[in-house]
Every structure is written in C-alpha cells, then in structure tokens.
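Here's a structure for you.
One chain of protein is taken out of this complex; the other chains stay put.
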Amino acid sequence: MAEVKLAFIVSKPPYKSEVPKLGATHAMAYQTVEILLEEGDTVTPTLCYVGDGVLNCIKGQKAMDIYGITSTETHLKNCLLVDLDVYVCKEDLEKFGISENQIVDAEDMGAEKKIQVVPFEMIKKVVEGAKHILYF
Amino acid sequence: MAEVKLAFIVSKPPYKSEVPKLGATHAMAYQTVEILLEEGDTVTPTLCYVGDGVLNCIKGQKAMDIYGITSTETHLKNCLLVDLDVYVCKEDLEKFGISENQIVDAEDMGAEKKIQVVPFEMIKKVVEGAKHILYF
Amino acid sequence: MKLGVFLSEYRTDTSILQRLSPEKLGIILVGNGVYHAAIKEKGQSSQILNLKADFYALKEDLETRGLNVSNLDSRVKPVTYADVVDLIFNEYEKLMWI
Amino acid sequence: MKLGVFLSEYRTDTSILQRLSPEKLGIILVGNGVYHAAIKEKGQSSQILNLKADFYALKEDLETRGLNVSNLDSRVKPVTYADVVDLIFNEYEKLMWI
Amino acid sequence: MGTLSIGLFSALVGSMNYDFALKLAEAAAAKGHKVNLWFSSNAAGSPLKGQKHLKDYSHGETPLRKLIEKGVEVCTCEACSLARGVNKTNSIEGVQWSAMHWYLAKIHGSDRVLHIGGE
Partner (left out) sequence: MGTLSIGLFSALVGSMNYDFALKLAEAAAAKGHKVNLWFSSNAAGSPLKGQKHLKDYSHGETPLRKLIEKGVEVCTCEACSLARGVNKTNSIEGVQWSAMHWYLAKIHGSDRVLHIGGE
C-alpha cells in the first residue's frame, strides 16, 4: 500500500507543441490507474503551470471552432472535474499581466474545484514532496 | 530558359533537429532537378550557414561511428563535391571562436571546392539576389 | 527587397531580421507568434514590435489561444487566412518562416 | 532534494533550476546541451556553468558534433551512457529533462 | 493568379504548423491560385493512411484528400517517408512520391515559396 506523488510541471505555451496538452491528459489518467495497481496503491499527480506554461490557462480558447481540436481549456476543465490539484504560478501570471478572472474554470460543468493561483514557493514544495518529476 | 537562384539559410545547430541536415540535402538536389525542368531551366542554390547554424560546419563529426547516422559533415562534403557554393558567416564563426582550420573540407575526397568564410554582408547579398529564401 | 516573415514562435532568435534589414518588411504573427502581439511582460510589449515593419496577427491563432482582437497592440493588424494569401501574393516578393 | 537534470538544448530557458535551487544539483549535458560545455561565445563560457552544480557531458554527443574531451570546460566531467545509468541510480533521486 | 509552393517539414501532430499549411493551401486554392505542397522531415510521416480522427489530435488525412481533389499537388520525400515506415502501399492515394528535386522543380515554377521548417 503506497501513495506515489508526482509533480507534473508544464512550462511550455500551448498549441505550438503537443507536450503541454499531454501534461494535462497524462495527469488525468491517475483516475483509472488503479486497474493496473495492487490494492491500496495510488498515484497522486499535482499539475503545475509555470513560466510560459501559464499561457495554457487563459480561458476562452476557440481551438475546436477553428481547428477542430479539443482545446487545452477543455483538457484543464476535465482535470478539475476529476478533482486533480491544478496550480498556476502567481508570479508568472503577474509577469504576463494575466488576472485571476482570465483563468480557466469549470463552473459551467459543475466543478467545485478551481485552478489555484499559488506562489512559486508552493510549486517548489510540490516538486520537493514528489517522488518523481514530469516536466512538460 | 531561366535560372532561379535560391538562398538556403541554415540557422539551427546540427542533430537536435533534422532541419539543418535537410538544408544540405535539399540544396544538393539541384544536381538532378533538370530531369523535371524544361530545357535550359536551372535552379542554383547557395547554401549559407549563419548564427548557431555555423556549428554544423565543425569537422570531425563521429555521428556514423556512434549513432550509425550519416554525419552533417558528410552531407557538407557531398555538397562541395557537387560544386555547390557553401558560405559560412565569418562574424558568427568568430563569435564562437571557431577557426578556419576547424571547418569541414572535402580535400580527402578530391574536391577543389571549399566552404567559403564570408562576412554576413555577402550572405545578405545572396538573399537579396535570390528569387526565394529557404530558411532552415 | 520586400520580405514577408512568418513568426510562429514566442521564444526564438529573430536577429536575422535586423541583419537582413530589407527595404520593406512585413511580420505575420502566426501560431505562438501571436503572443508578441497580445501579451506584455512586466508591462512591456514584445521587442519585435519595435522593428521597422508592418505587423499582422492571424485572428484564428489569437482566438485559439483565448485572445482576441481587443488584446492586440495598436501596431498590429488582425488578418485571416484569406488575408494572408493576399499579403503573400500582393505585398511581398520573398517569404521566410522563422 | 537531489536533482539530476538533463539539458539537451543549447538555447532554452533554464530559469526553473535557479527557482527550484535543490540542495544537490547535477546537470547532465546531452544532445546540443554539450555546446554549453565545449563552446564559448565572445570568449565567455555558458552561464549555465555558473550554477552551483556538478556538470557532466555525454562523450558520445560531444564526438558526434566534432568536439571532444579536450574542448571541455574544466568544470565538466565527460561521461558515457553507462556512466549516465550510474549517475541516475546512485547520485540523484529525481530526474528532469528540460 | 499565381503559384505558391509550400514546403512543410513539421509532424502531423504537435506544432500545428501542419494545420496551418493545410489551411493556407486551402485558402490560396479557394482564391484560384495553384498550390504545391512538399512533405519532408517529420511531415513525411503524415501520408500514412487510416489515421483515426480523434478530436484531441490534429487530423491530416481528410483535409489532405480534399486538397488533392481540389487540384493541390502533394508530394512526399520518398526516402524521408520510407525511413519512417510509410511507403507507397500504406499511404494516402494521390500523394506523389519523389525525391527532393521535385520540390526544387516546383519552386522553379513558383511565384511564391513558403518554406515551413520543422522541429
């Protein structure tokens, strides 16, 4: 019986690379991993957006309308719906002048969970407390 | 009957991307293009290395021994053997402290042609004189 | 030389543009290049916008990223794919994707 | 935290390393990361080498690029793939590829 | 009306350069221009047929077939494709197979060239 904590750190802006999207979708997979684990074993990812990665969190993304591709916003909403902890770096948001009300939420889908704006110090603690780091 | 001049500008360092290698191999294809052109039509590429792209021109690359892949050096030698004009930017070589005797040559294969170390001003003239630019 | 440049990255070396200094320069911001037109860092607009050039940003790529025309720097004109075709054929002789 | 970082690019944002400031940091230069160990610009070594860390460069990737151990900055130790395996298991607890 | 040759070196999924190139080709063809599309580097993996259209991923097969129907000439670099396991039997019908000189020959006859580098 063991919980393994993972730090998912997304540092790249969306759409120019598939990698930031895959950060969200791989983190989400924690939900179904138990079918492959022993009884009582769990994986707990925390999904953190830092640096240019915070640009993934801007809401109102029209990727589906324009390119027919699920938006990173939708992937983020799905993360919130499956109760993942999603952190976005406060200092980096401020650097870009992005306010909290510009950030993706999943209220329209009935999610209580929100993306949490946290100081980098908190993300550092996530990395320190994790067994492994996945840097996207 | 027309000659079309092309500026092939390679700006990326080797091996981390396939693109710089493809700059050389696409330029080399000028040699066989006549089978697809009207009588008298020609394509004349000039292959120029600028910025971090000058790192492609360092000789002694062991890509074949280590990874089993044709080295960028070999592709460059082949360019010289088919009499392509290959320019490398003097200012950028100097920035990296790379001397002329560290640059790829094809003397061992009997080529008279050499990579020419030229000021950026010359590469600018190539771009200005070309009908199209291919930036790698 | 009338040069139309497609800039598709937010972080990339654009020094080649200053070095080439064409008589006429157009910069068409596509993909993550649109952040140059719509995002400031520490209150500063992207340095790219200080080049002597005409600037365009692909509307479709702005909107894909949750941005829109209201976010655009005043130096940048929004364009569609159809507009880009006309820029290519009517405004510039040579193109570069950096 | 004992952190082993693989750096495979020559031009990339490495600021996350300063921000994380682990107690023990190892930087393993692979791919184009090896240029940090063997190339100077305007006579200056890469800023990366000023970090408080142990530095390694993959010999195979140096030689692929026409460089060799004699080009290495004195702060950097050449390693092989086999050595990298030992670094991974014996020296660092967590790994990051940036 | 003019001729535009696009050289595309990016993978089907990832940078969205592929989506850009296909949309630009479509827009140019819609205005009556002649368009040529050359695949090299990771784009040379994209003529593989049977791509499942999943909404989470960029999709190439359907729009590519439409472009070919509309008269856009599409050609892949044979060696680049073969190295990736894509060959004439498993690839999308109507995509041409040639060597790099195809691209240079098309460029010779083009008014404009947009060479889109890859990863």
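For the reader, a short list of remarks on this structure follows.
Which chain is which? They are A, B, C, D and E, in the order written, and residues in each are numbered from 1.
Basically, a residue touches a chain if its C-beta (ideal position, glycine included) is under 8 Å from a C-beta of that chain, and two chains touch if they have at least 3 such contacts.
Keep in mind the model is a prediction, meaning the values are calculated, not measured.
Although it is not drawn, the missing chain touches A, B, D, E when the whole complex is taken into account.
Considering E:L67, E:C80 or E:A105, the position touching the chain not shown turns out to be E:C80 (whole complex). Here the missing chain is touched by one residue of E:S5, E:Q51 or E:T76, and it is E:Q51.
Interface residues of chain D with the unshown chain, by the touch rule above, are 6, 8, 30-31, 60, 81-82, 84-86, 88-89, 95-97.
Seen from chain A, the chain kept out of the figure touches residues 2, 4, 6, 12, 17-19, 22, 25-26, 28-30, 32-33, 35-37, 41, 43, 45, 132-136.
Residues 11-15, 41-42, 45, 48-54, 56-59, 61, 79-80, 82-87, 90, 118-119 of chain E touch the missing chain (whole complex, contact as defined above).
To be clear about the criterion, only the chains that are shown with their structure count from here on.
Chains touching both chain B and chain E: C. Ranking every chain by how far its Cα centroid lies from the centroid of chain E, the top place goes to D. Mean C-alpha position of chain A lies 33 Å from that of chain E. Chain C has its Cα centroid 29 Å from the Cα centroid of chain A. The residues of chain E that reach two or more other chains are 15-16, 112-113, 115, 117, listed in rising order. In chain B, the residues that touch at least two other chains are 52, 132-133, 135.
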